[in-house]
Every structure is written in structure tokens, then in C-alpha cells.
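Provided herewith is a single structure, encoded as C-alpha cells, for subsequent inquiry.
One protein chain omitted, others in place.
Let's turn to subunit A:
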Amino acid sequence: MSQTRFTEDHEWIKTEGDGPATVGITPYAAEQLGDVVFVELPEVGKSFKKGDEIAVVESVKAASEIYAPVSGKVVEVNGALEDAPGKVNEDAHGAGWFFKLEVADASELDALMDEAAYQKHVD
């Protein structure tokens, strides 16, 4: 069963059973950033603590840091963003995903917002 949680910094994290969690930014965040021209992704195999700077999104205008939504180890990154960073704007929730994390402590997920709470957060 999959579930998607959200952070106050406009990231989504989707878990499917015990598998790795997929992380990206929300369409709202992509819209705010404008045209994404580069995403600096973390190294596969590296571990991060919740709140660590884990990636950087560069739009035409500025660079924005992305923080690890939960603690965990990076097991895969979306290499397609290297040639097509615009996927973040076109499909932030799908093809524009950033990386997959092996979640260290599943209870950290519970502290994040569900979709209804996130909607309230951006409204």
C-alpha cells in the first residue's frame, strides 16, 4: 500500500510497503521556482539525517536547497533529470522525482503532513 506525505518545505515522499521511499518536490514548489534548469542530486549510497541539505534545484532565477524529509540512505537518483530538468515543472509528482531513500526510521514519516494537511499549508 502506498502513501504520500509532505513537508513544510514542499517536498513529497511516497512509500510503498517496505520498499524505498521516492522523494520529489510538489507541483506548488515547482510552480514557485519557475523553469528548472538543473538539479544537483545526492550520491547513491550516502546517508542523510532528516533536515540535511540533500539536493539543490536551480531555476533560471535562483538556487534552492532541498532538505532530507526523513533520515535515510540514498539508493537511487533520477538520472533522467540530468538531460531533462524540465520534467520537474511538467510532472513534479511523477517523472520529475529526485531520489529514492531507504528510510532509517519509519516513525519520522508519521510526523509529516498528509495530503489534506499539506493542501491547508499551501492555501
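Keep in mind that, in the parts below, a residue touches a chain if its C-beta (ideal position, glycine included) is under 8 Å from a C-beta of that chain, and two chains touch if they have at least 3 such contacts; residues count from 1.
Just so we're on the same page, contacts and distances are computed from a predicted model.
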With one chain of the assembly withheld, which option in "Carrier domain-containing protein", "aminomethyltransferase", "Daunorubicin ABC transporter ATPase" or "Transketolase" matches that chain's UniProt protein name? "aminomethyltransferase"
In the full complex, which of A:A63, A:A80, A:A106 or A:V122 touches the chain missing from this view? A:A63
Which residue, A:P20, A:P42, A:G72 or A:P85, contacts the hidden chain when the whole complex is considered? A:P85
Touching residue (missing chain; options A:E16, A:D35, A:E90 or A:D105): A:D35
Had the left-out chain been drawn, it would touch subunit A at residues 34-35, 37-38, 40, 56, 58-63, 82, 85
